[in-house]
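One chain of protein is taken out of this complex; the other chains stay put.
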Amino acid sequence: MSAERAAAAPAPRRLSELARWEALIFLLIVGTMVLGSGLSDEFLTGDNFSFTSADMAEIALMALPLTLIVITAEIDLSVASILGLSSALMGELWVAGWPIEAIIPFCLLVGAVCGAFNAVLITRVGLPSLAVTIGTLTMYRGFALVVLGDAAVADFPESYTRYGFENVPGTIIPYPVALFGVLAIVFAVVLHKTKFGREIYAIGANQEAAFFSGVRVKRIKEILFVVSGIVAALAGVIMTLRLASARADYGTGFELTVVAAVVLGGVSIFGGKGSIVGVILALFLLGGIRSALTLGQISQEWVTIVTGALLIAAVLGPNLVQRAREARAHSRDRGRSARSGSLEHRPREKRGTDE
Amino acid sequence: MSEPSARSEAEAKPVIALRGASKAYGAVQALRDVSLGLTPGEVRALIGENGAGKSTLVRMLAGVERPDSGEVLLDGEPITFSSPHDARDAGVAVIYQEPTLFPDLSVAENVFMGRHPVRSGRRIDRGALRKEVAELLRRLGVPLDPDDPVRGLSIADQQIVEIAKALSFDARVLIMDEPTAALSGHEVERLFNVVRTLRDRGVAVLFISHRLEEVFEICTTVTVMRDGEVVWDGTTAEVTADDLVRRMVGRDLGALFPKQDTEIGEPVLEVSRLTREGVFVDVSFEVRAGEIVALAGLVGSGRSEVARAIFGIDKPDAGHVTVAGKRLRPGSPTAAMRAGIGFVPEDRRQQGLVMDLSIERNATLTRLGALARLGVIGRGAEQRLASEWAERLRIRFHRLTDPVAYLSGGNQQKVVLAKWLATDPKVLIVDEPTRGIDVGTKAEVHRLLSELAARGLAVLMISSELPEVLAMADRILVMHEGRLIRELPGRGTTEETVMQAATGRIAEAAITAADEGPADGLGKEGQ
Amino acid sequence: MSQPAEAVAAPAPQQSERSRRDFLNAVVRVRELGLIVALALLITITAIAEPRFVEAASLRDLVRNATIIALLAVGQTLVLVTRNLDLSVGSVLGLSAFMAGDLFQNNPDLPIPLVFALGILLGAAAGVINGALVTFGRLPALVATLGTLYVFRGLAFVWTGGSQVNAETLPDSFLSIGTSTILGVPTIALFTVVALVIVGYALRNYRAGRELYAIGSNPQAARLAGIRTDRRVMAAFVASGALAGLAGVLFTARYGTVDATAGTGYELQVIAAAVIGGVAIFGGSGSVWGAALGAVLLTTITSALIVLKVPAFWQQAVVGALLLAAIALDRFIAVRVAERLRQRSTRTTAAAQARNGGER
Partner (left out) sequence: GETRDDEDDGGGGTAAEGEANPEAEIPEGLEVVSIPKQLGNPYEEIEHDGVKEAIEELGGSHRYEGPTDAGASSQVPLINAAAQQGVDALIIAANDPNAVCPALDQARQRDVAIVAMDSDTAPECRSIFINQASSEDIGDTQIEMVCEQIEGCEGEIAILSATPNATNQNTWIEFMEEELEENEKYANLELVEIAYGNDDDQKSFQETQGLLQAYPDLKGIIAPTTVGIAAAARYICGSPYEGKVVVTGLGTPNQMRKFVKSGCVEEFALWNPADVGYLAGHAAANLAAGRITGAEGETFEAGRLGEYEIGENGEVILGPPTRFNQDNIDDFDF
């Protein structure tokens, strides 16, 4: 069933509108750039890009699969815990004397298993993903603690950890960010240009109709959750390398930040709408703001406040504009109220028979 | 009885009216300067092709939307309904075209939501609630329990609840947008009896339907719409069905059901001993190339469930399906599609289409695999496929990239057909293909189906409209309470025979059948 | 022909009615029952391992631990039922908790009821913001309250400016609310019980309450039924906020020490509690009783694991697993019910049709 929520559900955005969304985020980014360089002349430097983007790498990675999942009108809140579990494993196995070359694949495998477990509960048992992943969020974090407990493994060799924070030679792009770039392109193509991607949108917009059209709804969701698990585990590996130490409590609370990034990217939480580009832009925006405020010596609590306010404003803005247009349209020569009207009413019509 | 008096005051003043109302949706001009009035004791039919603007007009009177220009008059006074709430307070009761129920709540609460009878301290009086609803349901003659949750009711039962809801506030105006689309003959009868009593009590009724015989049975006056305009307004006495049809479609129609004889080939679809606990039992039959087989039966007899099981939506508990000799993996629509089955489901808006996606995306959803080059889908190919089918089915749309939600019921149904015909299937299953579709479009759908049959397609058609069944089908399979109890020839079978079988009175049915020979023999007569 | 048909038909409704109603009631009961059984089981097992677990004092502690989450769960249910959700409760609790402490710190002889009133007011105000964003601003609830979760938490940090409220700066009369009992029942729990009873009764027996379910079950239909959906949704958010505000004051009364991070991460716990309690995350069904029981179960598990000497690191894993088990069980029951209903409705409809045709 579609996760439409109450009266407030926004009218469906059409392609043109999505474009407008990305434009909006882009403007905000430009704004941030101006603000940032105003606050500190350290802002618009290669170093700052390297530092900030490296800090965002894990969030950014996890945002990619989550984007696809949210477009199918599901959600995965367990990613941050999988990240922690993967880091814990990495530490434990390293202590146990495994070679990194074996540890990393194993961590990814465990990530896949975690994702698969989510998937089974959601598609086979038919539980709502929100509930399931709140549960596994707790459980996987618990596993992480069981594996590594309070220990912190830190004797990873420099030869590996450097890939966590150093730049690709001759660029200002840290290795994790480069990896993100590659994956982002892959995800974008898959989502926007392939059968798989089209079916993802169809599922999000109307799961039942998709199923009646021969779309393998369950299979697709399973794939997505497994991928999400793998990428989360990968993020765990990267974080471990970046911070040169493995910990069970890495990424605590990231889940909501990732969701925020995805939503800010213009992905409808009800599914069926959104784009990878939007999410990438949103990630840039979040990173930019953080760095600008931090460099500007503005205390961290304000970063929190601004993030939240931004999230609201970005979605609220367009809605209010639309409201205004409708209002004007009605008072003014009514004949022309059409476009906004159609946006306003049709979806409601749909929602009426939604159940 | 009170009819004449009602009439006379009718001339006096319309209780509710629309004057010069226009409404546009984007580029679509849904209503153009429409005027219409309802007087007490009048039962007025509103007919028109799909997309003529009937439901839009309803939404104006119901306060769901406000006209862009023009006005709503209540007792001759201009009034603006800012919400359905206002309209309701003004005594306007509406049955919308699409059921608007609360699946999680009981039938009783659905009927009285927001108006529960209350006792001291404005607390809800559940006893009274149950009694009133039970009474309403009795008047409609359906054995629904007021405490049933609505989730799980068949579409027909849901429609009944809608009607009960509309009757529950004794309104001065009752507006019904295609209330009978999902109902069987008997329920329609009951509904009409209720409507008559309301009319005699001086209630003004607006009745929308695509079934003209119903219009003549219950309505005194008729308004015909075409392309958002009122093109004719008069009494049922002064016109014939054909006149109305001509006025609706603006042209003469040939025979409505042009099923041409075709060369019947080898069995393509074979269903054997298919069973799904609690819904249908031991269903076996075959459909041959070039043949149209109809599944007849009463609403709730399990026809859709059979269709769903064949296509793999539901997993059968026993039995199996073979297509062109190959056994299907049960419970897998993908397998069914690969084997060459197409399925136009019963519930267009929920199962047939993805309302938010564009016409184009919907039409190509079943063909993505084929459209992809090296896994990547080309815009051009997609467009070409979509526009080709839009053309062939004469779909009326503004832009292929508009959400399919903007189309009217009939045109939406065509998109569903397009999406399946695009897969070039061997077997096409259509469940209520013409439900809520106007005569014009209906004729086109029928023409299409028989054309396809002529080209060797095997068609399994589920329909609750006996005339359609009788005219289209080579063979008629009758279901009763989940069992396939009878096979009848398409030709020379009367509605009565089908009805008798459908209502399970095999005894008599068998006798009539006896002098027609063995059932399967009859099947061949279709050729 | 119609004669016998009618004869057959006549008894049908009553009998199907009765059986069906019992059946449904049974189901409704089962949901809460299941939780109660689970809870009883948990406590018994723990008690066998450690009898002191069921001593009056310890049971009181269990109740105390559940109080705050349960209170939040009641509010959350109101919102969930309308097919929305409120992620900001943890932050709201933090704000009002600190406010309560701050007020007492600066003027210790403030009348306690006034502080409660202010706390509730603060929460309600936060609820108004959430509600406005969702109804007027047309934001998806998840987005709106995720945003306010950040904003309110940030404000808490700004406000506290690193300071902390300590138990010793608070009047004993206030702190005693967290520790004292009335007729053996922890005082603090009474707040929750009262809220629970009021909300539970209203949801079932007043139009407004039923309308919340209607909205969650089918927003569009609700609007067409003339329900003022925006008002109702707003009300739900305000209620949830107000209860979070109250919970904040109670939090201060109970734990005495409050800083900017009070209540961090509660939002997911609360939703988990509600879901365990059988509240449908997509609206339309669920009861505050279930939600409250869910909260009690959740917190009791934690206490039990400690008493059972489950290694600290295993506790979280176990809690997660039990959480999933609870949800799965609930789902299992729901599915069974749906099955039964479908088969019944098939029969009744078919039977009806048989008669109908009969009279034709």
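To keep things simple, chains are lettered A, B and C as they appear, and every chain counts its residues starting from 1.
Keep this in mind: a contact is a pair of C-beta atoms (placed from the backbone, for glycine too) under 8 Å apart; a residue touches a chain by one contact, two chains touch by 3 or more.
The shown structure was predicted, so the numbers you read here are calculated from the model rather than taken from an experiment.
S.K.: Which displayed chains make contact with the chain that has been left out?
M.R.: A, C
S.K.: Touching the absent chain in the whole complex: find that residue among A:T52, A:T72, A:S86 or A:S228.
M.R.: The one listed residue touching the chain not shown is A:T52.
S.K.: Using the definition of touch stated at the top, determine which of A:W94, A:F117, A:F165 or A:F284 touches the missing chain.
M.R.: Only one of A:W94, A:F117, A:F165 or A:F284 touches the chain omitted from view, namely A:F165.
S.K.: Looking at the whole complex, which of A:L35, A:V113, A:A151 or A:A309 touches the chain that is not displayed?
M.R.: A:A151
S.K.: List the chain A residues touching the unshown chain?
M.R.: Residues of chain A in touch with the missing chain: 40, 42, 45, 47-48, 51-52, 55, 145, 149-152, 154, 158, 161, 164-165, 239, 242-245, 247-253, 290-291, 294-295, 297, 299-301, 303-304.
S.K.: For chain C, which residues lie in contact with the unshown chain of the complex?
M.R.: Within chain C, the residues that touch the unshown chain are 50, 52-53, 57-58, 61, 65, 153-154, 157, 160, 162-164, 166-168, 179, 255-262, 264, 302-303, 306-307, 309, 312-313.
As a working rule, only the chains that are shown with their structure count from here on.
S.K.: A-B versus B-C: which has more C-beta pairs touching?
M.R.: Here the pair linked by more C-beta pairs in contact is B-C.
S.K.: Chain A to chain C: how many Å between their CA centres?
M.R.: 28
S.K.: What whole-Å value do you get for the distance between chain B and chain C if each is reduced to the mean of its CA atoms?
M.R.: A distance of 41 Å separates the two centres.
S.K.: If you average the CA atoms of chain A and of chain B, how many Å lie between those two points?
M.R.: 42
S.K.: Counting only residues that touch at least 2 other chains, which ones in chain B make the list?
M.R.: Residues 64, 96, 100-101, 103, 151 of chain B each touch two or more of the other chains.
S.K.: Identify all positions of chain C at which a residue touches two or more other chains, and write them in rising order.
M.R.: 216-218, 220-224
S.K.: Could you pull out which chain C residues touch chain B in their complex?
M.R.: These residues of chain C touch chain B: 9, 12-13, 16-17, 20-21, 24, 204-207, 210-211, 213-214, 216-218, 220-228, 280, 284-285, 338-339, 341-343, 345-346, 348-354, 356-360.
S.K.: Could you please specify the touching residues of chain C with respect to chain A in the complex?
M.R.: 82-85, 87, 133-135, 137-144, 146-155, 157-158, 215-224, 229-230, 233, 260, 265, 268, 271-272, 275, 281-283, 312-321, 323-324, 327-328, 331, 335
S.K.: Give the list of chain B residues in touch with chain A in this complex.
M.R.: Chain B reaches chain A through residues 22, 24-28, 59, 64-69, 96, 98-101, 103, 151, 313, 333-334, 336-337, 343, 345, 349-357, 361, 365-366, 368-369, 371-372, 375-377, 401, 403, 405-406, 419.
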